[in-house]
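One chain of protein is taken out of this complex; the other chains stay put.
Chain IDs A and B follow the sequence of writing; residue 1 opens each chain.
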Amino acid sequence: MTTTTPPDDVRAGSLPGDAARSAALYTEVQAFYARQAHHLDAVRAEEFAATFAAEGVFAHSPDTPAARGRAAIAEEVRGFNARRFADDPVQRRHWFSMLDVRPGEDGAVETEFYALVVVTRPGAALPVIGPSCVVRDVLVREGGELRTLSRQVTQDRTLL
Amino acid sequence: MTTTTPPDDVRAGSLPGDAARSAALYTEVQAFYARQAHHLDAVRAEEFAATFAAEGVFAHSPDTPAARGRAAIAEEVRGFNARRFADDPVQRRHWFSMLDVRPGEDGAVETEFYALVVVTRPGAALPVIGPSCVVRDVLVREGGELRTLSRQVTQDRTLL
Partner (left out) sequence: MTTTTPPDDVRAGSLPGDAARSAALYTEVQAFYARQAHHLDAVRAEEFAATFAAEGVFAHSPDTPAARGRAAIAEEVRGFNARRFADDPVQRRHWFSMLDVRPGEDGAVETEFYALVVVTRPGAALPVIGPSCVVRDVLVREGGELRTLSRQVTQDRTLL
């Protein structure tokens, strides 16, 4: 994102368009990720899938083939939760931080950020936190709204 | 918050008011929560209470009745810290993430976000982190400043 400082005359007056657009995009991405994570953690499969582009690709685990398109993404979210947590009920929370946002020439937006999953189980006072990941997304706009076109999740343990 | 994309002509010029206002509100809420948490974690009871509306309600634990109004909130913060940590000195840090901000018609703002408490004890190299919570606030303005009117904290363990 643009980090050019406003010149002195601008500081006393209106903000330059570049700085305002960078701020608007950065917060829009933050809010987009918040709602996307809220859908995923509440297992609202259709609403989560709707945050992906029509041709979006969702690869959430190295052990699972990528899901392509919203119908497949919704099905993968439902199926993953059914398979993995049927006998191990959990409340998951996806936490993102240290977000970098780089707008491209073509309207696409590249992001890079850290992610942790916070997992609470019945009867446990404290959550289990991990794995630690780096996520790289390509976001696009459909009908004016941000959508995830692709997501690459790298678990830190695979870097060692 | 508004996620409408700027039309092409706007991308080359000034940012539309909606996007600029969304960005300003989103960052204002982030900064407001940062200062509110800094006050709470430093046990600055009066400063923390001052971040609530005059009629504000603070319910921080399922085991404690809600405190209503700034004087009661300040007293609850002092009392809670005295009761709970008198024989167990800790440094607490409230972490929030995945913030969604929804401005209402009437000037109120609804927020939803994840929260964790990071607790450091003497002699322990690592903090204890938890419980994992979802928080839903209603924020209002008093004298132009954001204030918490009400806060609903749901611990994840109560959802299982």
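We adopt the following convention: a residue touches a chain if its C-beta (ideal position, glycine included) is under 8 Å from a C-beta of that chain, and two chains touch if they have at least 3 such contacts.
Only a predicted model underlies this, so the values are computations on that prediction, with no experimental measurement involved.
Although one chain is hidden here, its contacts on chain A can still be listed: residues 1, 3-6, 11, 13-15, 19-20, 22-23, 26-27, 97-101, 112-114, 116, 128-132, 134, 156-157, 159-160. Listed for chain B, the residues touching the missing chain in the whole complex are 17, 20-21, 23-24, 26-28, 30-35, 37-38, 89-91, 93-97, 118, 120-127, 129, 141, 144-146.
Criterion: only the chains that are shown with their structure count from here on.
Mean C-alpha position of chain A lies 22 Å from that of chain B.
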